[in-house]
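All protein chains of the complex are present and in place, except for one that has been dropped.
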Amino acid sequence: MSWTRQHFLDIESLSAEEIITVLDTAKAFKQVGERAIKTVPALRGKTVVNLFVEPSTRTRISFELAAQRLSADVINFSADASSLKKGETLKDTARNLEALNADIIVVRHSASGAPHFLSRFLKSSVVNAGDGAHEHPTQALLDTFTIRERRGEIAGLKVTILGDILYSRVARSNIWALTKLGAKVTLCGPPTLVPRVFEQLGCRVTYDVDSAIADADIINLLRIQHERQRKTMFPSLGEYTSLFGLTRARLAKTKPDVLIMHPGPVNRGVEIDSDVADGARSVILEQVTNGLAVRMAVLFLVNRGKEVPAGKAATLTV
Amino acid sequence: MSWTRQHFLDIESLSAEEIITVLDTAKAFKQVGERAIKTVPALRGKTVVNLFVEPSTRTRISFELAAQRLSADVINFSADASSLKKGETLKDTARNLEALNADIIVVRHSASGAPHFLSRFLKSSVVNAGDGAHEHPTQALLDTFTIRERRGEIAGLKVTILGDILYSRVARSNIWALTKLGAKVTLCGPPTLVPRVFEQLGCRVTYDVDSAIADADIINLLRIQHERQRKTMFPSLGEYTSLFGLTRARLAKTKPDVLIMHPGPVNRGVEIDSDVADGARSVILEQVTNGLAVRMAVLFLVNRGKEVPAGKAATLTV
Partner (left out) sequence: MSWTRQHFLDIESLSAEEIITVLDTAKAFKQVGERAIKTVPALRGKTVVNLFVEPSTRTRISFELAAQRLSADVINFSADASSLKKGETLKDTARNLEALNADIIVVRHSASGAPHFLSRFLKSSVVNAGDGAHEHPTQALLDTFTIRERRGEIAGLKVTILGDILYSRVARSNIWALTKLGAKVTLCGPPTLVPRVFEQLGCRVTYDVDSAIADADIINLLRIQHERQRKTMFPSLGEYTSLFGLTRARLAKTKPDVLIMHPGPVNRGVEIDSDVADGARSVILEQVTNGLAVRMAVLFLVNRGKEVPAGKAATLTV
């Protein structure tokens, strides 16, 4: 188990071994979450700043709880009330947080690459909590953690990601994580939202939902972001549900032990039937629980990574 | 002193003995608040989430401070920035918080019954911080605590609640608490806001303010919510003040040791004269201080209640 990185920016640049390190560390932290006292002193006296330039209550709360359970101090900094409105650049905002001795800056931003940009000049650790349509690496790791916990081994599994692939940072990060660990990934959805170019990432692309789900071990549904979905991408929500929604009828055609995943928040009756979301095969709430453990692992590791001499891997004991 | 409940939803379903348990526990916690170090480790490593779907700074801060003083980690989740805006159901939001290992979820919601609904499926404890026009049980207990601290015994006291009874969750919870403990409750206000049906709860209803306050031991004034008050309920604020406001002139006609209460925020010059609010008989700020102790007690008790085997009462020592 080894980790030398100061920042946690994406899955694309991680090795399979590094991904496994995060998952193993998260496993240890998940056990902490099951104790009566869920706090460990790993980051006592450290400051974690949630710099959320794009709003996200769920991910922010998950990181906030993860930091609290590591005994860190947490500051929430949202764009709404911030100097960014007064014309300050993102770089200046981040350097100010660094000047306040922030040890870790968790960044959510609507611009792809924003965390990478910040990581180039900050001494604070930068953690990507979702950047534009690029990556959402902790989401991919919590998905992978959930699959691994349920199935033991990722290699060889057939994972179908269903929905809006084109604009989804969740899909991109999942594709990287799953293919690095040896899973076979199928992408499915409306042709406007699932371009063939994704085949270059080693995925199968299909527009036939029945074939996409028939032999899948895992089906990961993406949220249809109907509050901001591009009008031109598909005719209507009803049409989407009819063609690609995971209905009870479609579930009947899947493997009996298929796992149903969804990053949330769920649109019941749109991309998934309500009783499928709540059914025995759904691991949607397990994903939420595992997200906390994965984020504790990431915060813990980047903090250690910062303290490790360059080029030398730290051996970690949680 | 005994408590076996996992949730704290309303006063209606509590026994007098349970109410006394909360008040006695709060008394112990009030003493903690007077020490130089006001923190106790009772909920260390536990997570309290304030799920406020209807805004309320005062009650939220009181619960936040109460949780901090019990050494819990606190997360604030307000509807404004939340997934609820993206169409997620309240049930899904709450189950997500539970999946994040929230031990206690404090709920404020504009819909009556929202906390009861959540309590039916959550393993987390649910605490009602005000639901619609239904109940605001911690407010009633802090009012009762204040009366008890000042007068020793609730039974036999004459309490007049004055103002908008119809739409007031504070009034409903107070009526339950006071009548269970043996007080005699009089309701007074404009006939449009004080329907006779409240007599079925064991209260006296009168529209004659002089008779309502003449022999009262306690006068509890309700806030006229003029920013959202239904226009058709009374002609004007000035008319309300003239007919039902607790002016200096009216105060002169009350018992010399009457206690003046108000849940806040106070509309000075509307339901109460400014110098009556600040006068020697007013216990309005004591109510605020006592609210903290009562909320500490409630958080403490529901956490214990969750850990007690069903059907068996825990003996508590604070």
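Should a chain be cited, it is by its letter among A and B, assigned in written order, with residues numbered from 1 in that chain.
The rule is short, and it goes like this: a residue touches a chain if its C-beta (ideal position, glycine included) is under 8 Å from a C-beta of that chain, and two chains touch if they have at least 3 such contacts.
On a predicted model such as this, the values are computed, not experimentally measured, just so you know.
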{"item": "Full-complex contact with the absent chain, from A:F29, A:F63 or A:F77", "value": "A:F77"}
{"item": "Residue in contact with the excluded chain [from B:G33, B:G113 or B:G279]", "value": "B:G33"}
{"item": "Of B:T47, B:N267 or B:N303, the one touching the omitted chain in the full complex", "value": "B:N267"}
{"item": "Candidates B:R69, B:H134, B:K184 or B:R304 - the one touching the absent chain", "value": "B:R69"}
{"item": "Hidden partner chain, residues of chain A it touches", "value": "44-47, 73, 75, 77, 81-83, 85-89, 92-93, 95-101"}
{"item": "Residue ranges of chain B at the interface with the undisplayed chain", "value": "33, 35-39, 55, 57-58, 61-62, 64-65, 68-69, 78, 225-227, 264-268, 285-286, 288-289, 291-292"}
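Here is the rule we use: only the chains that are shown with their structure count from here on.
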{"item": "Intercentroid distance (Cα basis), chain B paired with chain A, Å", "value": "40"}
